[in-house]
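Of the protein chains in this complex, one is absent; all others appear in place.
Chains here go by letter, A and B, matching the order in which they are written, and residues are numbered from 1 within each.
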Amino acid sequence: MSVITLLTDFGVDDEYVGIMKGVILSLNPAATIVDITHSIDPQDLIQAAYMVESYFKYFPKGTVHVIVVDPGVGSDRAILAFESKGHIFLAPDNGVLTLLFDKKNTGKIVRVDNFDYFLEFVGNTFHGRDIFAPVCAHLSMGLDISRMGAPLDQKDLVRLDIPRPFISNKNDLSGVIVSIDRFGNLITNIDLSIMEAFCRTAKVEKTEIIIGKNSIRGLSAKYDDVKPQKPLAVIGSRGYLEIAVNCGSAREYFSAKKGNIIKVILC
Amino acid sequence: MSVITLLTDFGVDDEYVGIMKGVILSLNPAATIVDITHSIDPQDLIQAAYMVESYFKYFPKGTVHVIVVDPGVGSDRAILAFESKGHIFLAPDNGVLTLLFDKKNTGKIVRVDNFDYFLEFVGNTFHGRDIFAPVCAHLSMGLDISRMGAPLDQKDLVRLDIPRPFISNKNDLSGVIVSIDRFGNLITNIDLSIMEAFCRTAKVEKTEIIIGKNSIRGLSAKYDDVKPQKPLAVIGSRGYLEIAVNCGSAREYFSAKKGNIIKVILC
Partner (left out) sequence: MSVITLLTDFGVDDEYVGIMKGVILSLNPAATIVDITHSIDPQDLIQAAYMVESYFKYFPKGTVHVIVVDPGVGSDRAILAFESKGHIFLAPDNGVLTLLFDKKNTGKIVRVDNFDYFLEFVGNTFHGRDIFAPVCAHLSMGLDISRMGAPLDQKDLVRLDIPRPFISNKNDLSGVIVSIDRFGNLITNIDLSIMEAFCRTAKVEKTEIIIGKNSIRGLSAKYDDVKPQKPLAVIGSRGYLEIAVNCGSAREYFSAKKGNIIKVILC
């Protein structure tokens, strides 16, 4: 088995993703390639960073996770191979792995610059094809990442300035909406462990969530704890606080956007 | 060989479908996973029901068909495993299998509640990941559906109130548009057998199709039986009456929507 996941901002209307798969299968015919999504908003590194941290752990050990959200393609930004907890990540050094590092995922990191494993001709506009695809194919066949280049240190890598939730005073935890899914659920950067730290001895269910001029009383366990078309707050499938509307769209209900502030207070 | 098909309303912009595939491949690395579509209008069960009945028969025997259009996730709705004609269907008990049952597909049905085959932690918001994915992986490896839970009876299951074509008087067969495809073809709920029953000894080709204030004379055998940009009626690839425009869009031509009434009369 060798699984390769692809996360890009290439969209699916052009031939780019298909070409990457052609290069991979030319080198490793046995690869199983899984599309995570190719709809990352062009160059939205924060959205990609949250997503990587969310999906990687559901894949089998040995999976190579390829992330090509790469506004700096062709510049002198490095390409990284990072091995942690049995998973390998191949990504530009632009901060897209920030959340992995924040969540204490440690392991070996190298700068990928051994062109023995690149396509013969490497252009300046499509490293997904010329570098990421052939390198991930080789890694998926068991090649050690140390073959790709010299070691790097986590602390020398680019980090994103990711908005972090904070406790502004004893009764107020502030976060932001970091993504909105197809159902219109508002996914925040407030994870369960921060909620628990904030609530201390109180129960997290006993909080009030403030979005704009609206508020939601308490955390629900599931969508149908409220009536259809009514809003609720839950700890969503990513493990973060989400605001939803049962059988409806919280995006529309609250006219919400990425970046909007969400507050949690104790009742 | 073990093929798994996925039909959901998750869209392809989020990580949800990718995560389901990660869970499946972690359990059954040899699975071949086929996306039918993830663009079901959120929670449009009727659209999904017609689609399932249309595609399943083109897959090899032994295929596990997973349907996660599930507005009731986290509620006490059951999850069903249904085995019929060598195919296995895994779906919420919300009516999405109604057309299969209507078309006389019979077989064993169980309520899926054996958490030995679920992920260790089952949340209330993403059963696609926590239940459907691991269960379908086990079924694709040959586990009998009876291992998943106790038997159920078809007559006790939720049925959709699907609009049915009817013969309103001797000369008038009424149906509705149940879906509109990318080409703008209008797909009705009037299948060939109903057309034939309606026409009795007359030929189905000798009918007139009424859509709003317009009418189409006769059934065509193929799109280019009429000039480009002209409308026609055909028995489409699903086996249902479709209204199309040669090299154009019937949706635009007739300003048509899902739910619009279509009538057939004898000439």
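Structure notes:
Here, contacts are C-beta pairs under 8 Å (C-beta built on N, C-alpha and C of every residue); 3 or more make two chains touch, one makes a residue touch a chain.
On a predicted model such as this, the values are computed, not experimentally measured, just so you know.
Here one chain is not drawn; of B:Asp35, B:Asp102, B:Asp172 or B:Asp191, the residue touching it is B:Asp35.
Mapped onto chain A, the interface with the missing chain covers residues 9-16, 18-19, 21-23, 25-26, 29-30, 42-43, 71-75, 123-126, 129. On the side of chain B, touch with the chain left out of the figure occurs at residues 1, 3, 5, 12, 32, 34-39, 51, 54-55, 58-60, 63, 179, 181-183, 221-224, 234, 236-237, 242, 247.
Basically, only the chains that are shown with their structure count from here on.
Per-chain Cα centroids separate chain A from chain B by 32 Å.
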